[in-house]
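Showing chain A:
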Amino acid sequence: MAQTRSFNPYTENGGTILAISGQDFSVIAGDTRQSEGYSIQTRYAPKVFRLTDRAVLAVNGFAADGNMFVKKVKQRLEWYKHAHSKDMPLKAIARLIQTMLYAKRFFPYYVYNILGGIEEDGTGAVYSFDPVGSYEREACRAAGAAQSLVQPFLDNQIYFKNQVAAPGTTHPAHLPLPDVLSIVIDSFTSATERHIEVGDGLEVYIVLAKGRDLQDFEAIRARNVHLTQELTVTEDGERIFVMRLDLKKD
Partner candidate 1 sequence: MEYNGGSVVAMVGKGCVAIASDLRLGNQALGISSNFQKIFPITDRIYLGLPGLATDVTTLKEQFRYRVNMYTIKEEREIEPEAFAHLVSSTLYERRFGPYFIEPVMAGLTKKPSGEYRPFIAASDLIGCLNFAKDFVVAGTASSKLFGVAEGLWEPDLEPEDLFETISQTLLNAVDRDAYSGWGAIVHVITPESVITRTLKGRMD
Partner candidate 2 sequence: MDSSFAITGKGYVIVAADMTAARSIVKMQSNEDKIKVLGSHLLMAFSGEPGDTVQFAEYIERNIRLAHIRNTYPLPPPSAASWIRRELADSLRSRSPYAVNLLVAGYDLPTHEPKLYWIDYLGTMAPVPFAAHGYGSYFALSLLDKYHDPEATVDEGLATLRRCIDEVSKRLIVTPGKFKVKIVDKNGVREVDF
């Protein structure tokens, strides 16, 4: 009898990513555990990457595809910079990612992408993608292994779903940065508690719009000096910070 062999080119590497946008900032976060089945391959594999001074990309799913995809996006952004002498705007990066994903419609990158950053008009933005390039701009999005745990929590805390505003008031369209950071950290500690593929470390990228008042952020930064690192290249544009926190390792 003829034997059938098959090679499966995909695997799942667990982990979860999350992004929330504010009025003039954007927060993009991901845990750093990389696993296959019940085995942890590494406790530190970044899933969130700085693309430009105002764009950060989080990738989750099949890690090899994710890394390759980020590499190719960065390459395209470099070509753009050489051709146009400026960074590609966020919404253009979003459209670029769509075309790059759809180009591989019949052998897709097995990756869920979330792009966060600052638009040309200075507003915070989050774009979320499926593996073949369908995308939309949203205020918040969770993806990956613990999406089902985190997204309904975000619906409640960010969109105020199932909550009624006090008489004569309305729910805010955008939350302040300290609130957003608290929600992001709570989401990941919750996901770590209940999902085996989430944990080890948390990387939170914070993109601040050009000329934004830094008072609230400096207060947070002061409390987490050793955890916070600035990644920005230029002084006068948008600024990117990354906070590295510990998550449970069990």
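The rule is simple: a contact is a pair of C-beta atoms (placed from the backbone, for glycine too) under 8 Å apart; a residue touches a chain by one contact, two chains touch by 3 or more; residues count from 1.
The candidates were selected such that all candidates are chains of the complex that A comes from, given by their letters.
All of these numbers come straight from a predicted model, not from anything done at the bench.
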For chain A, the touching partner in this complex, picked from 1 or 2, is candidate 1
In the complex, the residues of chain A that touch candidate 1 are 146, 148-153, 155-157, 161-163, 186-187, 190-191, 193-194
